[in-house]
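First the structure, which I've put down as structure tokens, then a few questions once you've had a look.
Missing here is one protein chain; the remaining ones are kept as they sit in the complex.
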Amino acid sequence: MKALAATFFLLALATPLWAQDALFDDMGGQPGINKLVDASVDNYLADPRIKDVFSESNIDRIRAELKDQFCAVAGGPCRYTGHSMEATHKGLHLTNANFNALVEDLQTAMDSCNIPFATQNRFLARLAPMQHQVVTR
Amino acid sequence: MKKLLPLFLLVPAAAFAADEAHTVVQKGRAFRPAEVNINRGESLTFTNDDEFIHQIYVQAPGFAFDSDERNPGQDITETFTAPGTFEVRCHIHPKMKLVVHVK
Partner (left out) sequence: MRTYTGALTLLLGLAVQPAFADELFDSGKLLATGGVSQVEGAGGGGLANWALITGYGTRDGIGANVHYTAVPLPDYTLQTTGVAVGLFDRLELSYAWQAFDTQDVGAALGLGRGFTFHQNIFGAKLKLIGDAVYDQDSWLPQIAVGLQHKENDRAAVIAAVGGKNSVGTDFYLTATKLFLAESLLVDVTLRETKANQFGILGFGGDKHNEYSTQFEGSGAYLFSRRFALGAELRTKPSNLGIVHEGAAWDLFAAYFFSKNLSITAAYADLGNIAIENDQHGAYLSLQAGL
């Protein structure tokens, strides 16, 4: 058991830290992120699985907050000043199926923005742990 | 205090004297009640009994305010200093609407 844990720990350490800030540029900087947010929100609103989650929300406000948040997550020169993932999603009682549907829509948007798959995964790797705060059901 | 609120809402608004606070509850991303009658100079206390963060604003020619955000469990009080009919809304949840008739 300890050997298994140690193996995975060492593999995780193998990721060089300097690669983190390159992600913002690899996603096209703020213009690329803005385009991605707009494309992905369009996908969420068209997705029968999750569009109702947004039915009471201020979509313009969400677009603006996501542009800030994605910039910060990708290592760009932004500070996300919105509320915590837990506070903003708690009342929605989201499931893993809801979360995964959003991920799929985001992947489709990243495809349409011509973000290479490897770069997509670097970004998703930073978003994935948000599942712990966003999914409450 | 919270146990008294439902009884509070049953009493007709006209029975209150000026400067008294009335309570509106934010729950289910809606205002309860959805419509109130108050006198000029009176206040409304908005209690966030919801699972969402809310704020409130009014944007009208004769009267306006734009509040800070309030977490679940928090209150905010606003005084209505102008007569007329106003819509209280939330920037975060555009479908929320409270109609306030101020005499």
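Note that the chains are named A and B in the order they appear, and that numbering of residues resets to 1 at the start of each chain.
Throughout what follows, a residue touches a chain if its C-beta (ideal position, glycine included) is under 8 Å from a C-beta of that chain, and two chains touch if they have at least 3 such contacts.
Model, not experiment: these values are computed from the prediction.
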(request) Indicate each shown chain that the hidden chain touches within the full complex. (result) A
(request) In the full complex, which bits of chain A touch the chain not displayed? Write them out. (result) 1, 4-5, 7-9, 11-12, 15, 95-97, 100-101, 103-104, 107, 117-118, 121-122, 124-126, 128-129, 131-132, 137
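Just so we're on the same page, only the chains that are shown with their structure count from here on.
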(message) If we count contacts the way the header does, which residues on chain A are in touch with chain B in the complex?
(response) 55-58, 61, 83, 87-88, 90-91
(message) Residue numbers of chain B touching chain A in their complex, please.
(response) 29, 50-53, 69, 71, 91-96
